[in-house]
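One protein chain is absent from this view; the other protein chains keep their places.
Per-chain numbering from 1; labels A and B assigned in written order.
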């Protein structure tokens, strides 16, 4: 079985439910760019696929950056003078500004307020805030909560630690026929946020599991890393290996009901860019292809000028373009089984194109071969019965001159890649096509 | 006189009538890809231009194909039990499936029906069917005829032969100043079908006759061949000569009232593609330029990857895109004198562009030359009286840097090629332009 066959045996409804279930398992964990929440996330992933874990010590220089101290948190709250928890980390881990330094003080509302963050335009949502590189502390709360806080003396407690430790990440490597790699990267550092990016983690894990069971041309590398510092660390530690990456996808925000969005790599016309564009164009669904811009997820690092890797970012609603982004409303209700399944199937479609996008050479390049004598052409009054599309056959023969890949042929002819692949297989079988030696 | 002058002396009405008259002469002949119908067609062409005829024996290997047996037919009919001919080849040669094997049997309607072909959506038209490469027989009839056939015992007779013989084709070669060739190809294997392709044959013949009487830069090769197997055979027999073909046109479906259509060569930007596009763009008529696709007429073979010749296909309504296509409705009424004449004039226009599309070098490239002292520029209050377009003069001087052909200049300036040619001639005469040595 190869990756194309996978698509045919797949039950989208079941996979959608599986993906949502896995996101549900991961949701409560309080992740950050370092610490035990990240490790617990990797442990959950390991229920599905074996990971190689890496621990990179605090203080390690990674290009222009330094691996920060490890952050862990046990509890956090703001209590009023009656001892009631008016803000409680145990109720929602977004309540604490991620990477807050420890604090335990009593203070007036006025003194507390500069440390409180809310969203006036969405008074029932808790924002998500971080402060990785500046020592401070804070709480996030709904705007309604904020408005309801009376003048009082508040006991403020963040029971966190920021100590020398490690930055943790996990890798799953699947060897293929060739050492050339497809990289699938997703950040796994966001706490209870479902679309950004439990959806990406879940899909990456299920893709990895599915790929492990089929024949592969490419080798595949799945990495589960903290955002930004994680990809910088990974690139720093794998600088001599990245030349193997021929195609890459950052997976993110893949469960919301918005249309599929693909952000191209910096190269702009890399094979992965064309493969995703092809799959989305033939999806018969509205979609959005956007040019690279140096803002977004870890493609920023993979596409920095010193690497310029062919890595794009596959999403539904893009980061910061949906109101729920980085708020408590990006929860398990916001992501839908069908949307997760649809994203998963499109990812498989893209990988299927990449796996099979080879260049073939027409062995009978002078004039058309006589397809009829090979059973590839209709005879009088009927069709060939082969189920092959004859025009696709002719296109594939015509363009297989050693210069055009199957994706080139699909693009120029307007046929779906799968149709071109199918006729190419028939032509290979009848010795009319042969894989190019180049 | 050169080919451009031809356009000016031409009487379109007369040529249109001549073309239609010639198509009328050819119409009744029962042509096929081999056999005496094809030979008779060549004999008619020879009333206008001398042909070199080729006979290629049955069984000759031509690339992946084999020259088939020669087909000839004397009579064919279906008689009812009263002895009446209910289907009669003598009434219309489309009534027999072309290349039918001989048959003489009596059978029930039920047994006969699988051999009958009609067009339910056009109940008064007879379809055109062939079975070149599968031994079978059949009759085509109007759907009304089919519905009117009662249960009966029918005498079925096709008095045809399928024997070792030859594939016949004809060639007319007109030498020019250079050995570089323009190929004009049309298939001549269709029985009583007027647009596809008596229109093409007639226009090719009259083009050939016209070109024989003028000065020519290029050599011209007109070929009258059976479709598909004919171009394959021709290419097979002329493989070492085809490098001379610098431009080529397949002529087909040129008499119907639809708009002009040009299907580009596989190269897509060959000089002939640009020349036809130019002529159609400046025709002030609606027209259609379509990209190459490996389906259609003999351009399929000329543009196969092993040849990739700069050969496009010039039509009005394209094959299979008009309802009359491959039916008895593609008859002499369907093609119109004015349309034939219009197609002919456009062909001449294209050849005129190709003949004169040279690269010249401005002999005074630094600043503009003083046109006034050469009588090429208007003086006060009047025009130059030369009839020359001054802006076209300036464009031609400006772009004649050894890199731009006259067609390049016409395209970039927006002027019609003829206008650029006219000013180029004036500039050559005043020694301001000289043909490029390259």
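Brief remarks follow.
Criterion: a residue touches a chain if its C-beta (ideal position, glycine included) is under 8 Å from a C-beta of that chain, and two chains touch if they have at least 3 such contacts.
As the structure is a computational prediction, the values presented were derived from the model and not from experiment.
Touch with the chain omitted from the figure is made, among B:63, B:172, B:395 or B:417, by B:395. Between the chain not shown and the residues A:7, A:43, A:85 or A:129, the one that touches is A:129.
Set against the missing chain, the residues A:120, A:150 or A:305 yield one that touches it, A:305.
Contact residues of chain A toward the unshown chain are 62-65, 97, 117, 129-131, 133-134, 136, 138, 228, 231-232, 235-236, 239, 266, 293-295, 300-301, 303-308.
By the touch definition given at the top, chain B reaches the unshown chain through residues 362, 364-370, 372-373, 379-381, 391, 394-395, 397-401, 413.
Definition applied: only the chains that are shown with their structure count from here on.
Between chain A and chain B the centroid-to-centroid distance comes to 55 Å (mean Cα coordinates, whole Å).
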